[in-house]
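To start, the structure itself, in structure tokens.
Note that this complex is displayed minus one protein chain, with the remaining chains in position.
Going by the order they are written in, the chains are A and B; count residues from 1 in each one.
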Amino acid sequence: MTSLLFKLTKCLFLDNFGIQNLSKSMIEQYIPVFLVLGFAVFFAVAVALSSGIFGPQRPTTEKLSTYESGMKPVGTTRERISVKYYLVAMFFIIFDLEVIFIYPWAVEFKRLFGEIGSPVFISMLIFLIVLELGYLYAYRKGGFKWD
Amino acid sequence: MGLEARLKSEGFITSTVDAVVAWARENSVWPMPMGISCCAIEMMASGDPRYDIARFGSEVMRFTPRQCDLMIVAGTVTYKMAHVVRKIYDQMPDPKWVIAMGACTSSGGMYRSYNVVQGIDQFLPVDIYLAGCPPRPDNLLNALMQIQNKIGKTKARDFQDKKLPDLTVL
Partner (left out) sequence: MNLRELIPQKLQEKFPQVKFKFVDYRGDLSVQFDKEHIINIGRFLKEDPELEFRLCEDVTAIDWAERKNRFTVVYHIFSMKHNFRLRLKVPLIGNEESDYDIDSVTVVWKGANWMERETYDMFGIKFNNHPDLRRMYMPEDFQYYPLRKDFPLMGIPGSLPLPKKE
């Protein structure tokens, strides 16, 4: 058990980051990034606010009217969005999560196949078959038709 | 809020503030390219690397009036288009300036006709008139420099706050 833990720490810290970063924690290494981010946000907000504070305010009715390339605005902005975008997003989430489960399995596949054998392959096959049944159902119900 | 416009006395502080604000305004003139006709090609040419307009601070040519100070009217303005140009001018926030680029906007140009407005100044307050058909990009840059000189001389008190006029309720 302890030998496994020791192996894990060695491969994380020695192979990826180099031995000198053993003393700093993860958060401490990211402080310069947060500083730059904070300064960028501060600068953008300060410039936008200061132009509001220092600039003259001279509203007229024409100036406040909606911009429609110089023409009088026609119609409302309340447009209905069709439901197919929602369906596409939902299907994407589901199958994307499936892919996320496949990635670590693919990384460790060769080693596990050498150690355990065919159950590695069979278990993923069962997982994929269950998800493909869902895919077939969506296909037959017309969920993938764009119109 | 027009903070610096409220400084009324003519002292050292106010003139310094005026100078700083005017310097900031003149070196970051964002043009609104109202490119209607052939002069627009020369305006685009003044944006390319040879006659770089970005070195004067006019890096962004925003096609929305809400973010611009300077409107460059480039091209023939017909009576139908005049309403559009005026509306876009009205939608620009103060302080704003106008360059009438080319012969058509200055005086109707070669189009002496019933549907071409003989000069933009019939419905817009113009600051600089450019001659040329079309004026060369260096001519436009010269006009931009003159506008920068004009902006450099403005004082903060020229742009006082104004209230929204009361709408009459019928």
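Criterion: a contact is a pair of C-beta atoms (placed from the backbone, for glycine too) under 8 Å apart; a residue touches a chain by one contact, two chains touch by 3 or more.
Remember, it's a predicted structure, so these values are computed and weren't measured experimentally.
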Request  = Taking the complete complex into account, tell me which visible chains touch the one left out.
outcome  = B
Sole residue of B:Trp30, B:Tyr51 or B:Phe123 that reaches the chain not shown, by the stated touch rule = B:Phe123
Request  = From the listed residues B:Arg86, B:Arg136 or B:Arg157, report the one that touches the chain absent from this view.
outcome  = B:Arg86
Task = May I ask which residue of B:Gln67, B:Asn115 or B:Gln160 touches the chain that does not appear here?
result = B:Asn115
Remark   = Had the left-out chain been drawn, it would touch subunit B at residues 79-80, 82-83, 86-87, 112-115, 117, 121-125
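Definition applied: only the chains that are shown with their structure count from here on.
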Length of the line joining the C-alpha centres of subunit A and subunit B, rounded to whole Å = 43
Query = Once bound in the complex, which stretches of subunit A touch subunit B?
reply = 52-65, 67, 69-71
Inquiry  = List the residues on subunit B that touch subunit A in their complex, please.
reply    = 1-5, 21, 64-66, 83-85, 87-88, 90-95, 159-165, 167
